[in-house]
Every structure is written in C-alpha cells, then in structure tokens.
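Take this structure, written in structure tokens, and hold onto it; I'll ask about it next.
Of the protein chains in this complex, one is absent; all others appear in place.
The block that comes next holds chain A.
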C-alpha cells in the first residue's frame, strides 16, 4: 500500500469565548512573512510563510469548532492571511468587536491508497 497526501480546504467558524476583558479563540498561531519559515514544523514547503496553527487548547472554542493543529489559515473573515506579518495576523484574529471569526483553512491529510481500501 502507499500513501497519498493531499490537502483540502475547510471552512471553520469559531465563536470567541469571553474571558474577563478578552475574547479568546483558544489556539496559537505561528508564521508570517517576517518570520523564519524554515523553523515551521507544520509546513510541507519550508519556504511557506503562511500562518499556521501551532497549538489548540483543549476544550477551547477552536477545538470545538474543529480546528486542528497544523492547519494553515488562508483567510479570516475574508481577509487574506497568506501574505501578512505575524502581528497583522494576530490583529486580524483578535478584533475586539468581532465575536465570530470564519476561517478558511487548508489541512494536509495522509490517506491510504484507494486501491488498497478497495481490495481489503
């Protein structure tokens, strides 16, 4: 059997949780055009300077909404996130007047060959 890797896009809607004075989403991001892309453990292409999800807190809004660690965030509420600095990405996610963020993420997946699954 062999593995195929492909990526598919997914739309995720996260409802922010209020904690004190802050609205939190429950995950951490890494990456950005001002960062060092070679240190990104989740990207397949080490020159990819996009924004990646590096951690998802358990039970947080992001996990509930289906965000997974390693996802690449392509858009946030329609704003493009593939060519932004780290700080710009953070700002776009943490706007104070938004309670819901709609993310377009790309996820990589490994799947066994379809042929094998058909044979078994």
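The rule we apply is simple: contacts are C-beta pairs under 8 Å (C-beta built on N, C-alpha and C of every residue); 3 or more make two chains touch, one makes a residue touch a chain; residues count from 1.
Criterion: contacts and distances are computed from a predicted model.
J.: One chain of this complex is not shown here; going by its UniProt record, which of these names is it: "Proteasome subunit beta", "DELLA protein", "VANG1 protein" or "N(6)-L-threonylcarbamoyladenine synthase"?
T.: The correct option from "Proteasome subunit beta", "DELLA protein", "VANG1 protein" or "N(6)-L-threonylcarbamoyladenine synthase" is "VANG1 protein", the UniProt name of the unshown chain.
J.: Which of these, A:54, A:68 or A:108, touches the one chain of the complex that we don't see?
T.: A:54
J.: Which positions on chain A touch the chain that was left off?
T.: Residues 24-25, 27-32, 34-36, 39-40, 54-55, 57, 86, 90, 93-94 of chain A touch the chain that is not shown.
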